[in-house]
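Accompanying notes for the structure given below.
A single protein chain has been omitted from the complex, and every remaining protein chain is retained in its original position.
Think of it as A, B and C in the order they're written, each chain with its own count starting at 1.
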Amino acid sequence: MRGMNKFGISLAITGLVLLAGCKDDKQAQTQGQDDSAAGGFPRGKSLYLAGSQWGDPSTFNPLAESWQAAWPVSDRFNLMYEPLINYNSQTGKFEPLLGTLVLSDADSIVVDINPTAKWSDGKPVVSTDVKFIFELGRRFKGAATGFAIEFISGINVDTVEANGAKVERLSFLVDKKGRNNPLVILDLLQAIRIVPSHVFEALLTANKNDLAEVQKLKIDSVPVVSGPYQLDSYSNEKIVIKRRADYWGNASLHQGKLPVPLFVIHPIYKSNDHFAIALQKGDIDASQTFIPRIWLKKKDKVQTWMDQAPYFVSGAMPILLINTTKAPLNSKLFRRAMAAAISYSSIKELAVSGYSPDIQPGLIMASSPLESKYFVAEDAKARGVLFNLDSAKALVAAAGVKSVFKADGTLDYMTDKAGKKLPTLTIKAPAGWSDWEATVTIAVKGLREAGIDVREGFVDAGLYWPALPAGDFDLIMHKPASAVTPSLPWSRFDAVMSSRNWKPIGGGSSMNENQGRYNSPKSKEYNSKVDSLLKVIPITADEVALKAAYAELNRIFMDDQPAIPLCYLPEQFYEFSVAHWTNWPSEKNPYGPAQLPMVSAGTNSLWQLQPVQ
Amino acid sequence: MSAIFEVENLSLHYLSRWGQKIHAVTDVSFSMKKGEILGIAGESGCGKSTLVNGLMGLFIPPLYPTSGDVRVNGESLMNRTPQDIRSNILSRKVSMIPQGAFNALNPTRKVKDIAADVIVAHLQKGGVTRKESYDLLRERFDLFGMDTERILNSFPIQLTAGERQRSVIGISTLLNPQMVIADEPTSALDVSTQKVVIKMIFDLLEKNIFSTMIFITHELPLLRHVADNIGIMYAGEFVEYGTAEQIVFDPRHPYTKALMGAMLSAEPGQREKKPVAIEGAPPSLAKIISGCRFAERCPSARPDCKLRSQAIRMVAGRQVRCEYAD
Amino acid sequence: MKLLRNLLKSPMFVIGAVLFFGTILFAIFAPFFIDLKTAMDRVGGQYLEPSGSFWLGTDDLGRDYVKLLLQGLRSSLYVGFLAGVLATTVGTLVGIYGGFKGGIIDDILNMFTNLFIVIPSFVVLILVSASLEQGRSLTIIALLIGATTWPWTARSVRAQASSLKSRDHISLARINGANTLQIIYKHILPYLASYVFMVFIMQVASGILSESAISMIGLGPMDNVSLGVILNQAKNAGALGDGIWWGIFPASIIITVIVFALFLINNSMEGVFNPRLRK
Partner (left out) sequence: MLKQYPTLRYILQRGVWYFLTFLVAIAINFILPRLGDRNPVDIMMAKASQGLSDEAVKEKRESFEKEFGLIEVTAEGKIIHDANGKTVKVSGFNQFLNYLKMTLSGDLGKSIQKYPKNVSDIIIEAVPWTLALQFPSILLGWIFGNVLGALAAYRRGVFDRVIFPMALFMSSVPFFVFGMVLVYWFAVVLGWFPAMEAYSGALNPSLSLEFIGSMGYHYVLPFFSIFLILAGGQAIGMRSMGIYELGTDYIKYAKWLGLKETKILSYLFRNAMLPQLTGLALSIGSMVGGALITEMIFSYPGLGMAMLTAIGSNDYTVIQGCTLLVTTSVLVANFSVDIMIGFLDPRVKAGMQMGGK
């Protein structure tokens, strides 16, 4: 026995040493950023927000591409870096931030820079900073904001007198020869966050003017920011930002108040079900992830914008995108047949936990307060297809496709006009995305009952993403224009129907919009109306004309059915817990939009939340 | 001189996993005086080894005593705790030289450590340190004219079969036991090694390290020279028990006769290890046998042999388990 | 026969065999009473509690868990058996051939066996499934499991075969001019049969376990439900947090019971075949 003991003890000691070693390791990793956290983050002063960072935080560089940057530098989060203006998805209005929107027309968009806006190093935010980021694409091809120059031909700077102070006035000129699209410029103004040019010009100089080198910097040690929070510490488990007492906006935008939470902490969870558990246990205060059966969580103080179904404010529209170049999918009758064979109510109830209102035919989100004004109910009634298996079968027959059923009543295969057997169609969707998998499963069931030979084609996400722009699919799940921006619903139509960059499938061609290759400009059936409407809408100011244009576009969509909208989902699943913080914006207390207090205008609720004593 | 070792009507059985009893040894009695050497012989599977395994009062499952008694110096070994047996009997009073010494040594321990374990286990606490026990060992192993240092410092696998067997004998007799049970100590050895091993055992006897011994072997001629008394076993029973002279030159039980005939006729060196020159096989011991156990194979069996079980009776000065023997 | 009688005396074997064969019979014959064609159909709301009409409730897609679990059970058994048969066949052939033939071929086979034993099979599974083009089917997963677990069979069969090789009756057969195949077929396989059967039992168990583990990490079959897929879906759909025990426990219990039954059978057989354990 003695020999064994010795052996066991030595192994145990090895284990302890390794353990100790690992702790040292972890420490080293966060050292230098971590001075305040030695005693932990007091719950009453910390706000836990989740769902925007899934992987290890790799860089906090605002020039890095959005998919690389970590929260809150990525996406449209305004906590560290801020855009010129905020878009309030509840009111559809622009709110001032680093700048104030003065005027927007077909020629230019004019913004005054807020004269009190300051960087954390005390320098004022100036037009040079704005020009730096908006025009970076002119200097470097690899700039993440490079697409801005496709829309903006130039930025004029004037100095004007406003309320007795000198103010820099910026005019963003619409590039008439280019995309000629002031709508997208508005999108850009609320999306592109301004960075301190004096910092980054210096970095560029230090790196031989090589942007790629500068993009590799992590910028994670006391970065110069303009927003209300500053990076405190981060690890693979969470990102912590800390309130800046000297944030310029406290005085100018928030009546001198400080944001209430001292720390905003973003835990990094890897799997969907963990968000639900964390929210229930009060470990996180708000999340923007899909959590099924949210009503079961009410007892655990988890709430949403609305108290009952659909619980969330719709903003995004998952669709089934169709490869319109492939027989029999190239027949609009066949596509309409498919649209009639899918039980939207089942999808709503089972796949998305009832978080969708009843959907209407067409690409305009009828239930959205921002879009409903363009929706024409009569058109939808006259032209749209609703779930109806009999009419689906009739449309299949009308498309010249014959369904062959087996003896037991299940579908065997389809034949075309010539009697030739058609191959089974598949719906491509990323495996493991549970709500999409469920949606596809429900769709397939209805389609097969209607005699349409379709199967689920769940693939690894790594195959899904490249397949989309390449057009490598029969049918594919897709969520076009998923963020609520000023350009909706135009951007959704553009993403599904535009032939602007039409390229045939194959040979490595890729399209970032209209991946179903609808409406080829080279074909005889080319409907030029679509592209001209898409061109005209952004520069139409007249509401009546705008409504007519949208109505016409939507009619074409319903007639041609290049894609099948499946349900309306929120832009973000805004769910919050009142266990530690109260006074969240909600339907009954609608002082802000249904967004987490880190996105666009949702950020303002940071000044309104109240800690639970 | 009174008997130092007595076995009285000893029966032993194995308990199988399925609860089946196998009566491997039935009703064996004998007694030994100091200095006596008892030989036990019989076909393999006759229960010789089982018998000697049951003579130390330590029953290793699945072997269990059924009935009877074993006494050392008049003290019964039955119904004593294993601790008691271990500290008072084993290695000191009765010691075992097991069959197949090839595997009897712990393969991951050096010979000296195994031997030292024995000394440490039996001497009072604080009596002997491990180091002192090594010295003791060396002394004893030197007695045998062996390559002491090498052997003691070797793992069993580094030794030859003969060296291993001699080590086992050395270890078994370390504490000068009153008596030794040697279970076929020379089987599985080549002839010249056999001789060395036998010589060692007799050296030990001569040097008075022990004096009393039960010796199990196939080598009947060897028994004739060595043993004072011989017991012949068949199917778990002693069928004949007498002096070496009586058994070897004047066997009375039909089985003993057959056995002697088979063994003594063969040329030396060509003797079969399994002395089966008799047709048929012993009966299964899983069932209770009512008649004479040898009746099936007995050349002189009579019809009523299978009906009655046989009792020991005295024939020509020795015990015989056959009512018709004369 | 005697063997079977001995086995039947072991309560462990009886329990294991009843559980396992009961499960198999259920998987085979239940579809005559429970219509599996509608297993994937929605029959009610999301996660309905177990009730008279749905004994085990419904899943997140409103499907009847009884049917789903039956389908999953069939898939898991299918994977287990296919993987088990493949691993046992390949392993036995390699093991017998190597163990019996010896020489350079044995050395090479042995090297491969050891190689695949030290390279964890789940690593191979992950790497291969990550590169599968046409999606992962139940059959492909079963074949992959079988293809990575055969070395365990090969190793133990080889040891047995090489100990058999030197036995008298085989040397005799060899002297009498029997060729290798004949010897293997007539003299080695019968001796090994019970042993190979035990190995097979373990391979089936490990096949079922591997499949469920692979499905749990999201690399499961895309064309069918299995018990692992059911668990993975329930976990992804947040059944754990909502206390929906019927989404987790029935499938878990079925996997555990099958594997437990197989372990029981294997261990009781080991007790009978291994004389040391039997004593």
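In this section, a contact is a pair of C-beta atoms (placed from the backbone, for glycine too) under 8 Å apart; a residue touches a chain by one contact, two chains touch by 3 or more.
As the structure is a prediction and not an experimental result, all values here were calculated from the model.
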item: Chains still shown that are in contact with the chain withheld from the display; value: A, B, C
item: From C:L7, C:L109, C:L209 or C:V229, residue that would touch the chain that is not displayed; value: C:L209
item: Touch criterion as defined above, residue of C:G57, C:G99, C:G207 or C:G241 at the omitted chain; value: C:G241
item: Footprint left on chain C by the chain that the document does not show; value: 12, 114-115, 117-124, 126-128, 130-133, 205, 209, 212-213, 216-219, 231, 235, 240-241, 243, 245, 248-249, 252, 255-256, 259-260, 262-264, 267, 270, 274, 276-277, 279
item: Interface with the undisplayed chain - residues on chain B; value: 56, 58, 60-61, 82, 85-87, 89-92, 95-96, 98, 100, 102-109, 114, 117-118, 121-122, 155-158, 168, 171-172
item: Residue numbers in chain A that touch the chain omitted from display; value: 1-4, 8, 11-12, 15, 18-19, 21-23, 25-27, 29-30, 34, 37-43, 46, 48, 54-56, 58-59, 65, 67-68, 141-142, 144-147, 150, 212, 216, 233, 235-238, 240, 265, 267, 269-271, 274, 277-278, 281, 283-284, 432, 460-463, 465-466, 468-469, 510, 512
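What we mean here is this: only the chains that are shown with their structure count from here on.
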item: Mean-CA-position distance for chain B and chain A (Å); value: 88
item: Distance from the mean Cα position of chain C to that of chain A, given in whole angstrom; value: 45
item: Intercentroid distance (Cα basis), chain C paired with chain B, Å; value: 49
item: Chain A, residues touching no fewer than two other chains; value: none
item: Residues of chain C that touch chain A when the two form their complex; value: 37, 40-42, 45-47, 60-62, 130, 135, 218, 222, 233, 235-238, 240-242
item: In the complex with chain C, residue positions of chain A that touch it; value: 271-273, 276-277, 280, 291-293, 296-297, 346, 349-351, 353, 408, 410, 431-432, 434, 438, 441-442, 445, 456-460, 462
